[in-house]
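One protein chain is absent from this view; the other protein chains keep their places.
After this line comes chain A, so read on.
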Amino acid sequence: MGTMSEVVTSRPPAFEKKATTSQIPLSDKQKANTCSDQQNTQCSEKCDPNSSLQPVESFGPYFRLIPMSGQVKELQTIIRDKNTSRSDFKFYADRLIRLVVEEGLNQLPYSDLTITTPTGCQYKGLQFVKGNCGVSIVRSGEAMEQGLRSCCRSIRLGKILVESDLDTHEAKVVYAKFPEDISQRKVLLMYPIMSSGNTVIKAVNVLQEHAVDEANIILLNLFSTPAAARTITNAFPKMHILTSEVHPVAPNHFGQKYFGTD
């Protein structure tokens, strides 16, 4: 934790500057998007596919946001709204998870493949490379398992249970179970809410102990605080991170409301 706070303090100017210009630290791209929905759609149309995932400048090239739209914002709004019913909450959270998962799968490797269509023509497509797995961080990460399974029917799923000490906020790994050959696989690490980033740090440490290369990890996240984003990217600069929003306030009620234990 000590090293972590050093990292945080080593780069405050960038964040401070952002925070003063806007309550919500958005990249310029995002700001442009939120100006008007019309512009927003126009913009997302014109972006070429490779740039549709915008790296958030201050957090390095591997930290990306899913394409922003009024609709994603609405999903985030519903999830954050304290008056949202639990059934709505789960419904819309699942939608946002699905969007993040679909986007995250684009980070996985593929190879070219040409097939024949029913009209007898050739189609130059691609083939997903096997050898991926999902790892959810118990408990809130498990909310994302279904979203992943909806896209990859038979993907292997590992689990990590990290508990944080209520007083010191120190994260401790209690349980971890992975596919045996996880070191050979790409790992989709699932954890929806990051406020300090400590839990994810611990989880990635466990994966590294199982010989998983940090460059093979794709973290799927819904909400991150700027502090957590900075912490994670500094600790694991080669890990892919995909989220839907970077905002100083983390919706920490997510797990409780999703599983109904609030």
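Points to keep in mind about this one:
Note that a residue touches a chain if its C-beta (ideal position, glycine included) is under 8 Å from a C-beta of that chain, and two chains touch if they have at least 3 such contacts; residues count from 1.
The working rule: contacts and distances are computed from a predicted model.
The chain not displayed here is annotated in its UniProt record as "Uridine kinase", chosen from "Uridine kinase", "Dynactin subunit 6", "tRNA (guanine(10)-N(2))-methyltransferase" or "Anaphase-promoting complex subunit 11".
If you put the missing chain back, the residues of chain A touching it would be 24, 37-38, 41, 44-45, 47-49, 52, 67, 69-74, 76-78, 80-83, 88, 91, 95, 98-99, 102-103, 105-106, 108, 110, 113, 115-119, 121-123, 125-128, 150-151, 153, 249-253.
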